[in-house]
Each structure stands twice: as structure tokens, then as C-alpha cells.
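With one protein chain removed, the remaining protein chains of the complex are shown where they sit.
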């Protein structure tokens, strides 16, 4: 290290480039000599406070010191700190559930107990177990066994009724007793058990109980004409019962009760409307129209100047919150209006209350919700729309911040060039890249892209929706209600603990352990996080969790990558882009860069994760770009 | 039974309706009395010979006798046998592989041995194990260990070289010895083993070996810029290496060798062209353009009058074979030209050599193929296009056939009404249905649909592609080369035998067995067929096989159901169809009817599997319709 | 060969089963345990332990030790021990002192279910009285 310094002579000056990101502040130390910058190292730390505000100072001081000490240099050798423009970005997420499933008159039971009993189909009038003894012979009945009835008594009671000539064709049971009962009957019947609200099953009504063989699903009750056959329904009645059949598709066991007005409804919940104000036109779209319609409306009004959501809805609240947060940030900044950034859209004005939503990403998702009126705690996957919105100023209150960093570090602080330009400069230190190059900066709140053409022109775009939205989708689609676990699932592969001594990885390989695994992980899906295996407390299969994880990444990042590249590419033509360099925290993900590379592979693009300075991976591009720009001298 | 006969008096006549299908011949016995038909039973047997030819007689005789004996009636009570029109349908399937992966100069190894060794990345010049002792210290090398080298010797040799200062950074090994070697090294290195053609690894070239932690995938060699960093590539060289990186995505271990002209190419194989002759225009399309393009071209020329395939290609051969088979069938039929059927498209002329292709279904698929030039037996999933084509006459040589049936059974034989009308009449015996009703007859070779409007008008359509294509897709996508196993996989759910005493079903439930399961099923995916568990001799995961199975069903039947319904619906609007009744052999499938119901659910249609006469399920519609039509008397 | 050894030998010739060892006469606790196993479809083999060996140890250790021994004797590697105060489910491959689960006698039914689930590799049922986990099943919507 000392040799290096001496070789360059005393003319070398020590600089640190600092990139204040929304989530992460990164630093890059370099020595500037006659033959360009010599990079000595870097550091990174969580950003303190909202990007672009005075709160950032502690984070900046921390990374500068860490970077210097990692490079073996002391603070008093430092000549200049270069800071990026740090334009504040505020993003928000909201979710609206747009469907609701309601069962009326306890028409059906569509849950999947682990151990239903018997196999086949039984049809008859529902009779409470206590009344079974009073049933006249001949009549086919379905027996409803409430709480507190012992399985031996239940079996004996049913067998006695059958001996008297009562055709007991099936049973619905409160306890987890189906096989215990069936095993004790002289003739097995289909039994659906673990029906928690069994006391609500309507009595004296025609009903059908179906249980399929293990590994199979019901065939009759999931078929509208099957139900029509059993209950001799008219075409009109069959039309009414069709939603019941559809809800039962895929279940191993089911009960359908024929009540006068029984129904199952898939209601669409009217969600709020979203008003998208374009430069040339304004259009409104109902959130319940779904993501595709919202995004199509967005394209129709593009470029977007602002958006508002109906007040009293989640969307309205979210857009207002994003706007308020930005207003508050800017209120702290006396110098908001200096030097508007030529690279940004002209609508991104930041004066006082004049904060405008710059982009919106709508994503179709689903949320598992309890079915209203269900008798056995059934869930339905209700449709929902998740929205990400973003506000970004053209330039933050940088001078005040620079002044405070200057005071804290006691060195010269220079506010560097345009962030997108810096990111491109940093990205181009990745081996194997050249202009035309596009960067995709996949952060937590926003997906940013910039394209640098051979001439040096840089076009950039900032889109709503990134890593935090992926985490939120994983959390809600799996019904975890645990964002931190969702973040772990996002970042790490899954496994299933198959015995006390081995787990099976999601790629099918097995791994043996010398020490017995904890009993509470047994037969569970676990996420292989940094702190070892973490059981996921749901009953979703490994494949299901994997598919939710990958589709969330696809819905956010593949969609945004294509949107962003189409916006920066000349004439929207991706073939004009030679290289795509993926950067940012979400580029560290183990599958997001591959998903993006696959999506753009058709366009003849070389796409990969950045490797800034040949060593930093997808991190440190802006910090490195600041140094490179500074080293090149004033343009 | 006797009571029933007496009650109806002696006026009741006994009839049997017989439907000669492509695969299955079905019969329905009924007694016609004053108050309509009284159905007594039915039977079914495989169709003997090509539908509509004299070969069918034995099959017809068999089902008539079986149906009568099932109903407890004797042949001499039989008044009339009603036969459907039995228009011959000939269908064919073909497949063209349209991509090919070729590795030149042994640039890479992208296989996934179960047990690679070490973890991390090693870069160096490739050196044969025998030459390791001659390596000068300092130079980083990747050691290539050929066949016959013992793992202890390999480890000792590497350790000795390291002790001399040679930086051995990784190894490529012939035997399954990676962990054995790594466990014996003083410093672990990444080792890729089971490289069958290890002797072809180019020596003296820069190479990189990467092994990921269990459950993870390589990150550097699957990233173009990662490879560019390791080998200090120019942007132009990086562009060349991008396909290597893409091929390595998802692998746990990988080797990349940097050779002067090393490359991996995804070549598109020029497949033949298909010429689609419409009534108004003729268009050609390359088979390698893919299914979407072929189907779009088909829509552009619709209605189709004929199609030809470039001779010398699979497609050309298949279309010619279909045509020839039909020509041969018709050659046996002197009475081909009598009474052309008004319901059929006018282009379906059947004179002599004038046989025309009536419909084509193209489906995108993939075939696992050995990668040319691969060193470790790697497979690539090559793209392919599967095609189904169909020829159908407007009316078969029925009189000759009827005469022979008459002779064989000694009863009156009546050739019944139009097949589609009969199917609708039969389908309407399903409880809960009324006009407007559409039937979807899912057979082996063709998907037929008919719509009956309240007025009685019936529109019908016959499309290429059905159950046999699904079986073929499953067979080829899984690389089974066993159609019978593929048929089993199509029809039955999967399970995995997880121990000697239990299997896990594809729905996640477990099933315990008292008797130990056979050792050769251990840890295998099995199909739960009629004859018990049958191991599937591949290494595909249960999820993968399930996904191939379901997507094959989707690609054929959901696509064809929507195509067919759009063609018969007034103005192509599915909302005009009230009820859809799914019929035919493939309607017995445990998931196809659900897939179709889900696809049309948005259009407010009641869709379900037919239940002919409230008891026959999706079978026997045409046979029942023949009886119903006959009972209603001449129209 | 000792009595215990002969019993293990006998168990090996039996059809595969979970082994249940208990003190004294089978009562409702045993009935609940067997019911849990039966509902899950896994066979069980009942054996009475000599009170002498078990009483010389503290209550829970008794159940744990019995369960571990039962697991060794089980062809399925799963054993259940019941003493005067506790039920224990054990697995032959675990360390003797670290059973799969222990519970008081009122939770016998739950123990029976989980002993069976240990055999077939299903996640354990939630302990009675604890909050249920999310999403037992769900219907897709469209």
C-alpha cells in the first residue's frame, strides 16, 4: 500500500465518493494520481433518515470512516468527499382486496381435513346424531355429529340406526374422528370431520357428503351436473349451484346442503378509484378493475404528472401519505428550488405543497381470507391489487446537507453530478461493458434505469415498485403477517426438513446433519437464512412458497425492468441497448437478475449483475461514478 | 324387470342405440313405450378397426350383446339397432424439434452432479493431474483428474503441488469423488465431478470452476459480467460468452474454459413449412416460427380447405399419412358420395383422392436432448412444435356397414341422424341442462363441439388434437419414450415413496402401508395407476411431472375448448352459451373438465362433466341420443 | 436374552407399528393415544412396562425413558411412553434425553396424532390451546 502511494508520488489526492441511497449509504475511497483513480476500497451502511435530509449525516460519517480504515488511511489524509445529489424519493405501498366469498345458509363445507373417513358419496336428509334414534326406517339420512359425542358412541348409534333400516349414507363430524367412526361401522360411509361450526349445519335438508380416495379429489360435488343429478335440480337451480361446484374443485372431501336460498357468492368489492393525471389527459380507473387495466390507463395518460386516489380508500390514503411525507421532507429544505435537474421530467416540480406522484405500479395479487359463513374455517384466495407509488424531487436540499457533512468531517465536500450519470460511470467499471449500456438499479422503493449512448447522452427514468413491494407480496400472499420472515423468504432458498437428520433443498438435493434438527422444524418448510434454518409456520407446501416468491419477483422486477428499458431505449426498441448492468440491493438477490436476464434475452441484450470496479458486485456504482467523474476533471 | 315390461304392455319395443367412435363403441338399450323411452342399460368396448368401416362389425356385435345381457334381455327380443353415421376421422400427430444446443471447443460443463465438492470459485490454467508435479510454483491452475486416478492419490497430488507453491484453485474429476478428494485436502477447493468426457477438457487454457453451497446456484459463472471479470474479457468477448452464462443459470456447479473460439450456440433448426389453404387465401408458415404463429396464420386463412407440409419433413410426412389413411378408408367404400351432410363444412368433400385436411392444432413443446459437444452428458430442453391434423368425411360408407351389422345380428338396422344432433340429444339427458347448450366431446384424436340453440338449430365443429396429443406431449416432454407410461401419468395422480412404509400424495397428504414398499420404488415418483404404484424411471421431481401433465392438458384441451366454443357460439360470443356439457373419454380425466370449467367461468357459463341419463357420466351420449331421436319418431 | 431383548425381538417380527409402553392398566389416556394414531392410520403396539424400573425414576424421566426404549423397539423408530404424570413421544434416532415432545395426560390424543405424523412425515398438529396456524387450505378465486 505504501509502495503504491510512493509510486504515484505526492501528487496523489485521497477522495471518497459517497452515495446516499434510500436504504443504503455507500462509500468508495480512491487516490487520484496522474494516470487516473486508484480505488482503495469501500464501505456501506444503512442510510440514516430520509435520503437527502440532514438526518443522513451520521450515516455518511460512518461509511467514510469505515471506508478509510478499510483502506488503511486516516481521515486527515482525506482531501475531498464527493456526495451524490441525493434527491429524496418517497415511495408507498397499498393493497385493496377486491373480491369476497360469502356462503349463505351454510350451503357447503369445502375444507380439507387431513383425515376424512370412508370414500364415496352419500346423499340424504341431515339429521342430528341425537335424533337418529327417532328416524323412521327407509329414509336416507346424513348424520350430523356435534361436539362431545364420543367416536364409539357415534359409531354404535349409526350402526343401530342402520340395523333398524335407516339408510345412513354419510356423516359430518365436529371432532377429528372420521376414521375412528368409520373403522367401527359394519358398512363404511363417507365422513367429513373437523367441522368446527357443525352446529350450524341446517337440519332436515337434503345434503350430500363426498370423500375421495387419498390423493384424489371429489368428482361429483365439484361438477355442477353432479350436484344437479343428486338433488334433481332444474337448469335454473343448476345455474345457481354452479359457484358451489367451482369452489369445491380440488378438495378431497366436501359437503353440499340444499337449502331454499343457499348460495355462495363471489362478490366484487367496489374499491376506490384512482385518477391518473397525464400531461395531456386525465383518466380515472377503478382499482377493482385490476392491475392490467390500471397499467393500461397509465400508458394512455403517459407521461404522468400526478395521481390521486379516492379519499377514504387505502389507495387514497397511501397516495396522500406519500405526498405528505415528501412535503415534510421538502419543508426542511430552504434550497429546494436551486438548479433544477435537466435530466428529470419537467413535471417533477418540488415547490412547497406542489408534490406530485411520478409513477405508479399496480400488481394483481391475492390474499387468503376467511370465507364469510363458512362452517369449517375455510379460506378463499381473494383477489387484490397492490400499488406502489413514488415521488421524487429533481434535486434535494443538498447544500445544507453538504455543509453539515463538511462540518462533521472537516474536509472539503463537493456535491457531484447527476445521479444517473454517476451510476452509469460506475457501472461501466464492470468488466465487459461498453456503451450503449443501460443500468437497472433495483432498490427497495424504486426501480431506476438509465441508458448511456455512445455519445455520452444519458436518459433516465424512475419507476415505483421494487424490493419492498416484493416482500409485501410474499407476506400477504402467504398470509404470514410477518414482514421480516417474508424478507427472509425473499432472500434465501427453501428446504423441507424430512427427518431429524436431513433436509431436502428446493432443488431436490438432500443434506445430512450430524446433530438432530429441532423437533419444531419436523416436516416443515424452512428458509435457509443467515442464522440457519427458520421454520415457516404455515401449511403451504415448499412448491407453493417457492412459486409465490418467484412470481412476486416476476410481477415487480421483470415488469419494471421491461417498462424501464422501453422508456429509456431509443424509440422504445430494446435491441438498441447493447448491455444491461443490473445494480442495487435487489441485484444481490439469488434469482432476480436471472429472471430479468431471461426476460430480455430475446432482444439480443447482454444482461448480467454488475461487478463495479471488477470487485464490488452490484453495489457502489454511484459512489464509484462520483470518483471517476471527479478524476476526469471538469467536463 | 318382468313387472316393468308387463306394465308397459306388449306395445313396448326393444331398441339398442350404437355409437361407433374412433376409439370406443358404445351401446344403449331401451324399451320404447307410449310414454317415451325407458333406458335399461348400456355397454362399451374398444372400436374394432377404423371408424366407419366394415371392420367395426365385431365391436358392434359385442357391445349389443353385452348391453342386452346387462339389461337381462335376449337378442331375439331386439326390434331395431340404431347406428350413428360413423363418419371416419383420421388424425395424426407429428413433432419437429426447432432448436439445437451445441458447445464448441468444450467451452463449458453445465451438469449438476449430486455431490460436487467444496464451495466457491477457482480460476486457473487447466492442467492434467499427471502434469501437476511439473507445474512451476505461483501459477494458478485448475487440475483435471482423469479416469482411474484414485481419490487418495488425487488429494495427495494436489496437496503436494500446493505445498510447492502451485495455486491449485479447483478441479474437474471423472469419477464421483469430489467430496472424497476435498475432504483429504489441507485447503478445500471447488471440485466438479462425474465429468464423463473429462479427457476432452482442453488443457493449458484459462478456466473457472464454481460450486455453490447446497441448495444454492452458481452466481459468477451464470453472470456474463462475472465471466468477463474472471477472464478480463472485452465487451465484444463478453457478448460472445453471454450464452454460456445463460446456459449455466440454475446449476449448482459449473466449469467454464476460455478457448479461442469456444462458444455455445442455440441454433434454430430450419423445420419444414406448412401451407395452409383457406377458402379465400393461401399462406405458408415455417414450422420453426412456433405454435402461436402457425395458429395465427390458420386464423388468417380460416375457413381452412386443406393443408400441406413440405415433403421430407415430419410435418409433410404426417399430413401425407393422414391423407393416405383416409383415402384408403374411403376406397373401401363404394357409397361414399351418398347424402352429403348439411351440417358439415362444404369443403369436407370425400371423393376418391380428394381428401383434405380439415383442422390443425399446433402446440409449443420442448424435448430434452443431449447437448452436442457436452462433456458430462448434459441435456437441454430444446424447443419443438407438435402438430395434430385431422381429416373427417361428411359421411362414411354407412350402408355397407349397416348391411353387415344387419346380417350379423339378424335385426333391423337403422342409420340414425347427424352425429352432432345425437350427441346433443344425449347430453340433454344430463340433469340440470337446457338449451342453449354446447357439448364438448373430448376424444382421443379430435375435439368436437356442437351448440344447440333453443330453436333446435345445431352448429358443430371438429377440431384436431385431443387425448392422444396430451399423452404424446407428456411422453416427449419428460423424455420417457414409453407411451403407455405416459398414458398412465395422464390419467392418475402422482405420489412419492418417501420411506418403505409411506408415500406422499401430490396433494401433500401421506399414506401409510403395512407391507414394505418395493425397494426399487424408494424415493421415486410413482403414478398411482389401476394396478397400484408404478415407479417413473426418471429423475424429474413430482412437481415437474405434475406441471408437465397439467400444462399438456391445458395446451390441448383448454385451447381447443375455447377455439371450439368460439366457433359454434353465435357471433363467437361465449356469453350466448348457457350450458357446456363435457363428454367423451377424456372427460373422464380427473382434471381436464376442471381446467375447462375454470377457463370458461368468466363467461357466465355453467360448465361441467356430462351425466348422460343421470347415470352414465360423460359416456353414451350419442347412443342415448339415437334412442331418444328414434323414440320421438320421424321429425 | 433379557425380557426386554426378547420383546424387542418379537416387535421386529410384528408388522410395522409405533410402540407404546405404559405403567399399569390401559385407561383413557391409552385410549386417547391409540385413537390419535388410528385416526392418522398408523398401527400401534401396546406393551406394559414393569412398574419397578419406571418408579425408581422421576415421573417425566420415566415417560421419556420408556418412550426412548419403545422407539428402539419399534420397527418404525417411533415410541410413546406413559407414566403416572406425562406422555412422551420419542424417536429412535434422537438423543435419549431430547424427546420429540412431552405433554401432560390430558393431551394424550394430541400426542397420538403426532406420533403417527412423525412416521409419515407430516407437520405436527398444533398443541391444543395454542393459536392455530394460518391457512389450512384455500380456494382459488377467479
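Letters A, B and C mark the chains in the order given here, with residues in each chain numbered from 1 onward.
In this section, a residue touches a chain if its C-beta (ideal position, glycine included) is under 8 Å from a C-beta of that chain, and two chains touch if they have at least 3 such contacts.
Here the structure is a predicted model, which means the values were calculated and not measured.
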> Which displayed chains make contact with the chain that has been left out?
Replying inline: A, B, C
> Which residue, B:174, B:540 or B:613, contacts the hidden chain when the whole complex is considered?
Replying inline: B:540
> Which of these, A:408, A:510 or A:523, touches the one chain of the complex that we don't see?
Replying inline: A:510
> Looking at B:110, B:226 or B:431, which makes contact with the chain not pictured?
Replying inline: B:110
> Please identify, in ascending order, the residues of subunit B that touch the omitted chain?
Replying inline: 99, 101, 110-112, 114-115, 151, 176-180, 183, 247, 250-251, 266, 366, 368, 371, 377-383, 478-481, 498-501, 516, 519-520, 522-524, 537-540
>> Residue by residue, what part of subunit A touches the chain that was omitted?
In response: 498-499, 501-502, 504, 509-512, 514-516, 598, 601-602
> In terms of residues, what is the contact footprint of the unshown chain on subunit C?
Replying inline: 1-2, 5, 12, 16, 72, 75-77, 92-93, 96
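Definition applied: only the chains that are shown with their structure count from here on.
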> If you average the Cα atoms of subunit A and of subunit B to get two centres, how far apart are those centres in Å?
Replying inline: 34
> Which subunit B residues reach two or more other chains?
Replying inline: 498, 509, 511, 598, 601
> Out of subunit C, which residues touch more than one other chain, so two or more?
Replying inline: 40-41, 121-122, 142
